[in-house]
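On to subunit A.
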Amino acid sequence: MSQYWIVAAILLPILGGALTPVLPFRSRRGMLIYLEVLTIATSAIVLTALSRGTTETLHLVYFVRGLSISFRIDGLAMLFGGLVSILWPFAMLYSFEYMEHEGHEKIFFMFYSMTYGVTLGVAFASDMLSMYLFYELLTLVTVPLILHTLVREAILAVRQYLYMSLGGAAFALIAIVFLMVYGDTMEFTLGGVLNPAVIGGETNRLLFVYLLAFFGFGVKAAIFPMSAWLPQAGVAPTPVTALLHAVAVVKAGVFAILRLTYYSFGAEFLKGTWVQPIVMGFAMFTIVYGCSRAVKEQHIKRRLAYSTVSNLSYIILGASMMTPAGMVGAMAHMVCHAFMKIGSFLCAGAIMHQTDKKYIYELNGFGRKMPVVFGCFTVSALGLMGVPGLAGFISKWNLAKAAVESENVMAYFGIGCLLISALLTAIYMMSIVIRAFFPGRDFDGRSTEGVRDPGWKMCFPLLCFAAAVIAIGLCSDPLICFLQDIAAGIY
Partner candidate 1 sequence: MFGSNLLPNLGEVVAMILFGIGFANLLLQKNLIKKIIGLNIMDTAVYLFLAIKGYIEGRSAPIVVDGVQEVEAYINPIPSGLVLTGIVVSVSVTALMLSLTVRLYKRYHTLDLDEISSRLKKEGI
Partner candidate 2 sequence: MNFNIWLILAVFLPIACGVLILFFPGLKKRNLLLGVSFLSLAVSMLCALAVIAEGKAELHLLQFGGSLEVYFHVDPLGRVFAAVITVVWLMADIFSCEYMKHEKEEKRYFGFYVLVYGVLMALCFSGNLVTYYMFYEMMTLTTLPLIMHNKSREAIMAGLKYLFYSLCGAYLVLFGIYFLNRYAGTLDFTAGGSGLEAAGGHSALMLVVVFLMILGFGVKAGMFPMHAWLPTAHPVAPAPASAVLSGLVVKMGVLGIVRVIFYVVGPEVIRGTWVQTAWLTLTLITVFMGSMLAYREKVMKKRLAYSTVSQISYILFGLALLNPEAMTGSLLHVVFHACVKSCLFLSAGAVIYKTGKTRVDELTGIGKEMPVTIWCYTFASLALVGIPPASGFISKWYLAGGSLESGIPVFSWLGPVVLLVSALLTAGYLLPITIRGFLPGADYDYEGLQKKEPSGVMVIPLLILAGLSVLLGTFPNPLIHYLNEIIGTLF
C-alpha cells in the first residue's frame, strides 16, 4: 500500500510547486505558509510510508522494452528519502527569510519544491531506468535555481552544469543498456543483477562500462576531473547551494554510484578487479584535491563547495571498497556530511545575508556579533574535522574501520588521505572560526557595527542541524545498526 503513498509524495511537491506561481496568494505570508505546509506534508507522507515500509514494487508506466517507471522502498531508498525529507522543511523555512530580497520568489519556490519531488523520485526509483529518468529531471529542474540571479557567471555556471551533468548521464546510459542485455532484471537487487551465464567472456568489457557509468554519475558526485561545476554553481542563492549542492543533487550522484556498484553490477563482481584501484584512486585524489583547493579559496561558499567535493569522495571511497562495511561507512558519511555541510552552508548564507560579506578575510570579529551563527558554524566545522563526539568522527570511524577490514593496501592509503584531508579541513574551517573570534589586536569594532544574528526562521534550522550533528556524534548506534541492516540487505 505504502508505495502509493510514495507516488503521492513524489507528485505532491511537483504539482504543488508548479501551482505556486498560478495560485492567487493574498500576501507573501500566505504563499510561505502554503509552501511550508506542502513541504511538511510531503515529508510526513514519506516518513509514514517509510515507517510501514513495504518492499513491493509499483509499476507506474511501461515504456520501451518492458522497461517501466517503477518505485520501491528498499534500504538505500529509505536512507536517502528519509534524509531528504528530514532536511527539506528546514531548508525551506530558512529560505523564506533568505529569499526575501532576492526577487522572482514564486519561480524560485516553484522549482525549489519541484526539486523536492524529483529528488524523492531518484530515491525511490526501483530500477536503473526510473532512476535515470529522475536523475535527468533533477538536472533540468535545478537549472532555473542556479540561473536564478541571472548574472553572467550564473549563466556560464548553468551551461557547464548542464553539459557535464547530461553528458555524464549519457555515459551512464551505456551501462543501463548493458544491464538490460547482460542482467536478469533491471530491478535493483543488493549483490547485483548480472547474469554470469550471459556475461561469458565479456567481463572486461562490462568492467569498462562500469567505469564509464561510474564517471558518468561521478559528474554529479563531483569526482576530480568532473568537479569543476560544483564551485561554479555556488552563484545560486544559498538555500540552493546548501540543500542541492551539499545534499540533494550531489548526494543523488553518490546515491546513483552506490546503486550502480552494489545494486546493479554487484560488489562481488567488481571487487578485486582492475577497476577497483582506478575508482579508489580517483576518490582518494579527489579527497585531497578538494581540500587543497578549499584551503586556497577565499570565497566562503566556494571554499565550502570545494570541501563538499572532497567529502563526497569520502563516500565514494567507502563505496569503492566494495564490501558491506564500506557501504556502511559510505552511507554513514552520506548522512553525517549532509547535516554538517548543510549546517555550515546555511551559516555561510546567514553571514552573507546579514553582512553582505563574501570573503573569508572580511569576517574578522563577527563571532562576537553573531554568536548563534558562528557557534553553529564552529560545531559543523569541528564535525567536518572529525572531532570525536561529533558526527564527522563517527562516519570517518566507520569508513576507516571498513578500510582496515577490507585488508586492501590501497584502502590503507585511503585512510591516510582521509586524515590528510581532515588536517586540511581543520586548516580551512578553523581559520574562519579563529578569524571570527580572534580578530587580532589591530581590529576596530566599526566594521561590525549593527551586525547581529538573523531572525528565527534562519536561526532555528541552524540550531537544529548543529544539534543533529552533536546528537549523531554522541549516540550513533541506532543509525549505524540501521545502515548495517541495509548493507546486509535486511530491508
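Candidate entries met the following condition: all candidates are chains of the complex that A comes from, given by their letters.
Following the convention adopted for this analysis, contacts are C-beta pairs under 8 Å (C-beta built on N, C-alpha and C of every residue); 3 or more make two chains touch, one makes a residue touch a chain; residues count from 1.
All values derive from a computational prediction rather than experimental measurement.
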{"item": "Touching candidate for subunit A, same complex, options 1 or 2", "value": "2"}
{"item": "Touch list for subunit A against partner candidate 2, complex", "value": "382, 385-389, 394, 397-398, 400-401, 403-405, 412, 415-416, 419-420, 422-423, 426-427, 430-431, 434, 438-443, 473-477, 479-480"}
